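A single protein chain has been removed from this complex, and every other one stays in its place.
Should a chain be cited, it is by its letter among A, B and C, assigned in written order, with residues numbered from 1 in that chain.
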Amino acid sequence: MNLKELYQEIILEHGKNPRNLRKTEGFNKDAKGNNPLCGDNIHVYLKLNGQKIVEDASFEGSGCAISMASASIMTDLIKGKNEHEAKEIVEDFLGMIKENPELKSKYLSEDEKTKLMCLSGVKQYPMRVKCATLSWHTMVSAFDEEMEEVKTEN
Amino acid sequence: MNLKELYQEIILEHGKNPRNLRKTEGFNKDAKGNNPLCGDNIHVYLKLNGQKIVEDASFEGSGCAISMASASIMTDLIKGKNEHEAKEIVEDFLGMIKENPELKSKYLSEDEKTKLMCLSGVKQYPMRVKCATLSWHTMVSAFDEEMEEVKTEN
Amino acid sequence: MNIDQIKKEFPIFDEKIQNNDLVYLDSANSSQKPKIVVDRINEFYTKQFSNVGRSVHYLAVAATNLYENTRTSVQKYINAKHKNEIVFTKGATEALNLVANTLGQSYLQEGDEVLITELEHHSNYVPWHFLRKSKNIKINFAEINEEGEITLEEIEKKITPKTKLISITHLSNVTGAILPVKEITQLAHSKGIIVVVDGCQGAPHLKLDMQELDCDFYAISCHKMYGPTGLGVLYGKKKWLEELPPYQGGGGMINEVKKDRISYGELPNKYEAGTMATAQVIAFDKSIKFLESIGIENVMKHEADLVEYGQELLQKNNSVKLIGNPKNKGGVLSFIIEGVHPHDIATILDEDGVAIRAGHHCCQILHDKLNIPASARASVGIYNTKEDLDQLNESINNCKKIFDL
Partner (left out) sequence: MNIDQIKKEFPIFDEKIQNNDLVYLDSANSSQKPKIVVDRINEFYTKQFSNVGRSVHYLAVAATNLYENTRTSVQKYINAKHKNEIVFTKGATEALNLVANTLGQSYLQEGDEVLITELEHHSNYVPWHFLRKSKNIKINFAEINEEGEITLEEIEKKITPKTKLISITHLSNVTGAILPVKEITQLAHSKGIIVVVDGCQGAPHLKLDMQELDCDFYAISCHKMYGPTGLGVLYGKKKWLEELPPYQGGGGMINEVKKDRISYGELPNKYEAGTMATAQVIAFDKSIKFLESIGIENVMKHEADLVEYGQELLQKNNSVKLIGNPKNKGGVLSFIIEGVHPHDIATILDEDGVAIRAGHHCCQILHDKLNIPASARASVGIYNTKEDLDQLNESINNCKKIFDL
């Protein structure tokens, strides 16, 4: 996948017009993350229902197209999953964006996998991997209700 | 002049058995000097008479053969000179040890010049020049009655 | 002056970067290195290596002389009065920390004010912030005007009776504004205020004359000045360096060491604790020779031409918005493109071999003020050509295409 394709396939759509870019009303989990190097910052909100299932997920913040697209896709597909499932998906995503050729999680539908795989091109741009992963790390913090901000490092 | 000659000609004599290595009784000018790099240290004593002529000069301290020889020769030949003459001789010596091919001061006898010239070989050993000049700088301080220790630098 | 010829002296431009010619527009970050500098390092390590100042053997003496030669070259290049006013550090950041720390130890008092500007790099803010924490000094900020400049008037306005020190950049690494350092220093000195200059961007691109500027301290980053990494220079007026306490302690900076007391060495040893960056210092002499061989007036002329050309190009490019428009401007072109994040710009330009920087360039205060999280920055060096700026513009157009602008 070349750069043009990476940007065009889906990033542009999600990156320029990200979904869930808002603050979930009545959220009960949230966390902030930032990337001191480039100034990206994000605030992830989760609303879990009584069965600990993610009823709604959203985010606020600013960043490059890659980080916005990644947050957009993430907040979309995490809805309806519980914490355990969500964290497994995070692991799977992080593995894919760094080295694995494909996604393996049984909690992801084929359609969801296809959506996520359009971020796979980021692999070739190591400096941008943290743009793609910032929202994911931040979501984990929200689940863990860590009080500190997440900072991405390599 | 090769190294062996440098050492043998006179340094050894003065360096191993330096003259005036003692403390002048009733001295009225003195100064301390040291070389932090190699640990050489010296204390120069001068006794000036009513006409401001050096009646006696001596030194205490420890150091390499070159610094001892230099102090030995210096304290010898400075006797009988006044401050102005002494300082001109210092200038002349410093000039010679760094670059000038010969000594020019009219306050030095031919015999004194010959004695001093045996230190000229030091020129070829830049790291050792400060060994040869420490006592001379220190004597200037004594004349000027500076309170601080002299430190030699390149 | 033949830029093609000069460019040939930089071996990196013979390389293909991902199948592209390298269009290096990141010199404000760090400059490329001419062959003579790299060769000097090589020669020193393979034929002449020894530690400096500590042994009396042949190699040590020779290395010490070479090391001190560079000090003399720097002294002459920046027109310092004394050789001992030149202190080698590991970088400009360390130089600024040294100044802030030692002034904090023995000069600045609780309640004193330090005036910096909104243009300052973090390296010229955080060290003062440390003193804000430890000594309760106050930091004031001179504000930029519409053009991204700091004027003498603004400095004057921000000076209070408590201002003890002004610390300013010579040339902004974002807006390119060249500050009126000489005039600011005159004003400051007339009020008994010390002036520290962050010369990181000034040193490689402007004429340096410490007698004319008359500032009290000037910090230089050698790796931005066609020199090796891991080396900086602090110029400080003798009276200050003599009066202030040492910064780091260790071998080489002492006079006498006893179990109950220690006295420190003379300048410049007092500020050069431990084994220094010997090879880098020795090679830096060649960086200065390189700049001298071109002539700083020629450097300045060439870079002024480039920046004027680049500015015109980018101004004509719609959707590109330049940051700052100072009258007196060095070779820095920072910009944003509405709707494209600077990191995306940099990544897309990189595909064409165009190396620029994106981010806040260690100037978060300035970006906050401009209300942007980040910007893209193209910066020039002596090896750049108008063709490089044409390529920059063309790649920006590619980028706009990808983003449907």
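In this section, a contact is a pair of C-beta atoms (placed from the backbone, for glycine too) under 8 Å apart; a residue touches a chain by one contact, two chains touch by 3 or more.
Here the structure is a predicted model, which is why all the values come from computation and not from measurement.
S.K.: Touch as defined at the start, partner being the missing chain; which of C:S73, C:T278 or C:S375 qualifies?
M.R.: C:T278
S.K.: Give the residue, chosen from C:P228, C:G310 or C:G381, that touches the chain omitted from the document.
M.R.: C:P228
S.K.: Which one, C:N2, C:T46, C:Q211 or C:N371, makes contact with the chain that was left out?
M.R.: Residue touching the chain left out of view: C:T46.
S.K.: Contacts of subunit C with the missing chain: which residues?
M.R.: 11-12, 15, 17-18, 22, 26, 29-30, 32-33, 35, 37-38, 41-42, 45-51, 54-60, 90-94, 96-97, 105, 121-123, 125-127, 129-130, 134, 139, 141, 221, 223, 228-231, 248-254, 256-259, 262, 273-280, 343, 346-347, 349-350, 353-359, 362, 364-365, 368
S.K.: Quickly run down the residues of subunit A that touch the omitted chain.
M.R.: Those residues of subunit A that touch the unshown chain are 34, 36-38, 125-128, 149, 151, 153-154.
S.K.: Spell out the interface residues on subunit B facing the chain that's missing from view.
M.R.: Residues of subunit B in touch with the missing chain: 2-4, 7-8, 12, 15-16, 37-41, 62-66, 125, 127-128, 131.
Quick note on the criterion: only the chains that are shown with their structure count from here on.
S.K.: How many Å are there between the centre of subunit B and the centre of subunit C, using C-alpha atoms for each centre?
M.R.: 46
S.K.: Take the average of all CA coordinates in subunit A, do the same for subunit C, and state the distance between these two points in whole angstrom.
M.R.: Spacing between the chain centres: roughly 38 Å.
S.K.: Taking the mean of the CA coordinates per chain, how far is subunit A from subunit B in Å?
M.R.: Distance between chain centres: 78 Å.
S.K.: Residues of subunit C that contact two or more other chains, please.
M.R.: Where subunit C is concerned, no single residue meets two or more other chains.
S.K.: Specify, in ascending order, the residues of subunit A that touch 2 or more different other chains.
M.R.: As it turns out, subunit A has no residue touching two or more other chains.
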